[in-house]
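Working notes, structure below.
A protein chain is absent from this complex, but the other protein chains hold their places.
Note that the chains take the letters A and B in the order they are written out, and that residue 1 is the start of every chain.
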Amino acid sequence: MKAFDYAAPASLPEAVGLLASQPSARLLAGGTDLLVQLRSGRKEADVVIDVKKIPELNEIAFSPAGGLTIGAAVPCYRLTADASIQSHYPALVEVASWIGGTQIQGRASLGGNLCNSAPSADSIPLLIALGASALIAGPAGSRSVPVEDFCTAPGRNQLAPGELLVSIQIPPPAPFSGAAYLRFIPRNEMDIAVVGAGAAVTLSNGVIAGARIALSSVAPTPLYVPAAGESLVNQMPTAEALETAAKIAQEAASPISDMRGSAAYRRHLCAVMVRRALELAVARALEIN
Amino acid sequence: MSTTYNVIGTRPIRHDGADKVTGRALYGADLQLARMIHGAVLRSPHAHARILRIDTSKAEALPGVFAVVTAADFPPAPADKIVDFGEGDTLLSSLRGNILASGKVLYSGHAVAAVAAVNAHVAAEAAALIEVDYEPLPCVLTAPEAMAPGAPILHENLPNGNVAELIRYEMGDLAAGFAEATVIVERELDTATVHQGYIEPQNATAFWSSDGRIHIWCSTQGSFVARDASAAVLDVPVSQVKVTPMEIGGGFGGKINVYLEPVAAMLSKKAGRPVKLVMSRRDVFTGTGPTPGSRVRVKIGVNDAGKITAAQAWLAYEAGAYPGAMVGPGAMTVFACYDIENVLIEGFDVVVNKPSTSAYRAPGAPNSALATETVLDEIAEKLGIDPLELRLRNAAKEGTRRADGPRYKRIGCIEVLEAMKASPQYNAPLPGPNCGRGVAIGFWFNAGLPSSATLSVNADGTVNLIEGSTDIGGSRTSLSMQAAEVLGLRAEDIHPTIVDTDSVGYTGVTGGSRTTFATGLAVHDAAQMVVEQMKARAARLWAVDEVSFSNGTFSANGQSLTFAQLAAQLGATGGPVSCSATVNPKGVGGSIAGLIIDVKVDPETGKTDVLRVTSVQDAGKAIHPAYVEGQMQGGTAQGIGWALNEEYFMDADGDMRNGSYLDYRMPTALDLPMIETIIVEVPNPGHPFGVRGVGEANIVPPLAAVANALYRATGKRLNRVPMNPATILGL
Partner (left out) sequence: MSAKVQVQTTINNEPVEFLCEPRQSLLECLRDIVGLTGTKEGCGDGNCGSCTVKLGDRIVTSCLVLGVEAAGESITTVEGLAHGSTLHPLQKAFLDHAALQCGICTPGFLIAADALLQKHPHPTEEQTRFWLSNNLCRCTGYDKIIRAVQAAAIEINGAAQ
């Protein structure tokens, strides 16, 4: 690994200033992607900027009206232990407990997962399904981007030079709503999703009022499939309806073949995983309320 | 035969236990020496290419760099010189060529040059500054492709293209045998290249002193083999090299070959300082020896009585870059569990552009047993016979002749099969739909080879044990227990130390399941000598001719002394007692292992969950049952990983795409259930306590057992390992 300097700014303006003055800087939160990439030579840095001392990037805040704000550097183990997340966003607790293993969760953050912008990122399909947005700060101030628009290509995203992710904001859960993320991996842990599916549904009098579906590992970026969710609106959550939505999601996928699975296998799994995620989301919508 | 033992069969705490749970035990990478510097190895990005030019000048100019070496720094290898590796011979030219490529690179990951610098980061930066011009050549990655006409040729000097060796074993009349058969099944199965997966990467530290002596500290399964191989590569006499074996973080056969040791030595010679080299995990995957991928075709005929009338096997194993695939043992073991009159076995050792393969736990046997044991499963189904019953009707026994020649002495095949039949798992129902149960058995020879040991009696009645066998899984204790048994002491009264190659007699590798057997025999013999000398001391003390020794007490004419009491009087009776023994045992006893496995397959995703497993093995005699169980559980876990998910995933250019633990997918704790064990004890007549050796046979059955279980769960007979979820769905 090439030598680099280290900085740990204590405030957002300081971090933004530092980032602006150091074009080849890399941001360090949990380091579970960055340090692997620096060590393997896939990325280089002259300066590594540790963002964990910035208060806004470390907070978890929930209010019934405003929803959930997760600082970009909050490690997964804090999410899984948080009582408000446990009671209002159970699917988020699950995904945070599946990213890597216990030790990885001691460091890895959802913000890092988002900024690494891997097509296989476990948390992104769920964040999309939950309607989350990314709060970005930069030299020109701050802006908010829907998570489904955040990633632009494998390892690339909306962050312009000098910008950093501050937090992820998730709307409050609607009554009679449920969400789920399921992934397929050949082992039972410590694996990258061959296919992942995130789903969120809101019921109204037993009828689906809204649904959002997204996939991982089947396109150059995590893939939001609006048509799949829209097909469920005003439907009863029947097996046929869920199957139809799953098929629409499957059609939208454009997977590749690699060491983690063939395109044909991934395409097959899309329908299975989306249907199962929808089933779980519906069950949760019925059970929580 | 039932013998009562005081120590053997108990479960004492291992002697190195406290050091290993407190972090004090020193493994190779833990070594720190004054003035030590650190190295890095540059590896080929091409699977097959001619090296046109290597320019090390920029690396040498980098501040902090002490030395750079390439193949040009090593003495040339005579074309036909052989080096003995304990589990198989190697051509010196292959060994030296694998350590640093010269002329051509033969696989992606092949070492090309090495650097020593002030720290590992600078060494890595310097390695990246070495310029190598390659002329890429077409590569060939599998045995069938490498055997095909027109395949790219790796070595111009091999007489049969890429086929380095042909093996043929024939017995009886094959055609007549098949003519007698009423059911004949023939299947062809492929296995992928897999790695031993030991958690500790290879490492070596070397210091080439100004007096010409070379001291190497390394993680090796055999310090003497590392010494001899390093001396051969460096072209120095073996006495010029001293190897100190550090604690070892797993080996499974993969730490018999040397990779870094001679390179560290040559860097040290140039730098004048101790040099430490440690591999990265990717280096371990791409630069050390995995076990061969293979294609095996097996045809078996049986008559109505379920008796095998003929069996034929064709095996092609991928040696990797240099000759020496474990096809020999694969061929010898393919039908080794069975008593068959008419047999033909043909084996092919095929070079391909992958890392040069090395031993992995019963090397070669799981590949071939996969074919035999799945074919037998299919035959049992066709005949409507219980699969264990079919095996019992054909089981090898004392006097059975194997196709490669030997006749078995006492062997525990029937006993293992009976234990499987009687096991709780085999008699329990499966839990529901999409579940299947598979069984398979396997054989491994075990090895003899030389071993040495010295026992010295302390005045407090304890005994120091000096030995040279790398302890990978509790062998200090299994050896101490054998000494204690002979001497009438407790295991804790023996103090074992593993020493360097200057300090003990020649000792072969910890491999071939041989340590508890062969080094155990050396310890046993040395202990017998101690008893005889101690008896003589007591005789002198009491002025008698005959002294008897029983249960740790010497006695004659109504007088008696315990071992400790007599030990305290050695000074007065002629001085210390210290006895050494070196053995080269011939009474090796092979081991049979069996596996029962229950799986559940998700029909939508193809994912397999392992529900329950029982591993059964003939240990001969289990010296320390907990560590025997541990070997059985470990081999079973590795076999299940091999069967379900592990493989070298190579792209068309021969680059390994999954050279990390993340994507190589070894089983985690969450992927396995508890592993039930049944130790069968059919004593080996060739060892005083009946020891056979238990390290390897247990990995032979899992591939086939999993395949058979998957068939019962899905109705599909798969012809490729790993039988991963996509393969199960055919996608």
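We adopt the following convention: a contact is a pair of C-beta atoms (placed from the backbone, for glycine too) under 8 Å apart; a residue touches a chain by one contact, two chains touch by 3 or more.
Keep in mind the model is a prediction, meaning the values are calculated, not measured.
Chemist: Consider the whole complex, including the chain that is not shown, and state which of B:Tyr627, B:Phe649, B:Phe689 or B:Tyr711 touches that chain.
Modeler: B:Tyr627
Chemist: Sort through A:Glu14, A:Glu56, A:Asp149 or A:Glu189 and give me the one touching the missing partner chain.
Modeler: Spelled out, the listed residue whose C-beta touches the missing chain is A:Glu189.
Chemist: Over the whole complex, note the residues of chain A touching the chain we left out.
Modeler: 1-6, 28, 30-32, 35-36, 38-40, 48, 50, 52, 75, 77, 100-107, 188-190
Chemist: Mind pulling the chain B residues that touch the left-out chain?
Modeler: On the chain B side, contact with the omitted chain comes from 11, 13-14, 16-18, 20-27, 29-30, 32, 64, 121-122, 196-201, 247-252, 278, 280-281, 472-474, 624, 626-627, 629-631, 633-634, 636-638, 660-662, 666-670, 672, 674-675.
Just so it is clear, only the chains that are shown with their structure count from here on.
Chemist: Counting only Cα atoms for the centres, state how far chain A is from chain B in Å.
Modeler: Roughly 43 Å separates the two chain centres.
Chemist: What residues on chain B touch chain A, complex-wise?
Modeler: Residues 121, 124-125, 128, 604-605, 607, 644-645, 649, 657-658, 661-663, 665, 667-668, 670-671, 724-726, 729, 731.
Chemist: Can you check the complex and tell me which residues of chain A touch chain B?
Modeler: Interface residues on chain A, with respect to chain B: 1-3, 41, 101, 184, 186-192, 258-262, 264-265, 268-269, 272.
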